[in-house]
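Complex shown without one protein chain; remaining protein chains in place.
Let's turn to chain A:
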Amino acid sequence: MRRGLVAWLLVAPSLIGVTCFLVLPVVLAFVVSLFDWDLLGTREFVGLENYAALIGGGALLNSLAVTALFTLISVPVSLALGLGLATQLHRALPGSSIVRVIVVIPWVCAPLALGVVWKWILQPSTGAMNAILGMRVEWLTSPSLALPAVAFVAVWQNVGYISLFFQAGLSRIPGSIYEAARLDGAGPWRTLIHMTVPLLRPTTFFLAVTQVVASFQVFDMVYALTGGGPQHRTEVIASLVYHEAFDAARLGRASAVAVILFVLLVAITLVQQRWFARRITYDMS
């Protein structure tokens, strides 16, 4: 009994934190989404009107499409490049440990600060990118290029970090099976596609889930690079929540968007769990 009390005392601070700053806000988000609620405190119960307005209007649909497209570009590309980089680093040639450190540097930097740096690099007339290319490209202000440009910067930031997980995964694969594949005459590409990729499935699964979830929440980098423009072409869901709440002062509408995002993320996580659980995994222990 006394030990139970001690345990509850140990858990108490974090329980207060989780209750007040995670569980209660989630409940509150659902409640606020049912109100017409502005920043000054006037509030009126409107039921599901915010949801109806969002589904009827174009903003939510646009943000869902933008976020999905951003995810579809950035996650597969950064996973593929991260795996490629990891296979090269895994050869452990002399000097590669320096590269291993260098490629992780962007991951420790604030996405906001990196976004500002890249905003300058991609400026049409004063930026470094166009100075190198010798052309004038409107990377961040042209409606068709802005989203791919934002996704490119996100990939640039994440590849090194992702490669760390693939390197750890590669180091768990016993070298003997590569030896066997080599003796059977399998070339490097066949070994990669038919052995390395399937054997890395647990790592790939972990990275796919966390990267999809993270990219559905992307905010800082978009805020710095484009602020959601041009013509809302990079208005990801988190930007929409921010703009609805703190520019348009429609807290109810913003909360409805947040609730939809939350439901969507839970659904995505569950679907991914099921999809990957059905695939074969190899026990290497």
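One rule holds for everything that comes next: a contact is a pair of C-beta atoms (placed from the backbone, for glycine too) under 8 Å apart; a residue touches a chain by one contact, two chains touch by 3 or more; residues count from 1.
Operating definition for what follows: contacts and distances are computed from a predicted model.
Peer 1: Per UniProt, what's the omitted chain called: "Acyl carrier protein", "ABC transporter permease", "Cytochrome c oxidase subunit I" or "Zn-ribbon domain-containing OB-fold protein"?
Peer 2: So the chain that does not appear here would be "ABC transporter permease", according to UniProt.
Peer 1: Touching the hidden chain in the complete assembly: which of A:V46, A:L164 or A:I177 does that?
Peer 2: Counting the whole complex, the residue in contact with the absent chain is A:L164.
Peer 1: Can you list, in ascending order, the chain A residues touching the missing chain?
Peer 2: Here the touching residues of chain A are 3-4, 6-8, 10-11, 13-18, 20-26, 28-29, 32, 84-85, 88-89, 91, 93, 95-96, 98-106, 108-114, 116-121, 123, 126-128, 131-132, 156, 159-161, 164-165, 167-169, 203, 206, 213, 216-217, 219-220, 223-224, 237-238, 241-242, 245-246, 251, 254-255, 258-259, 261-262, 265-266, 269.
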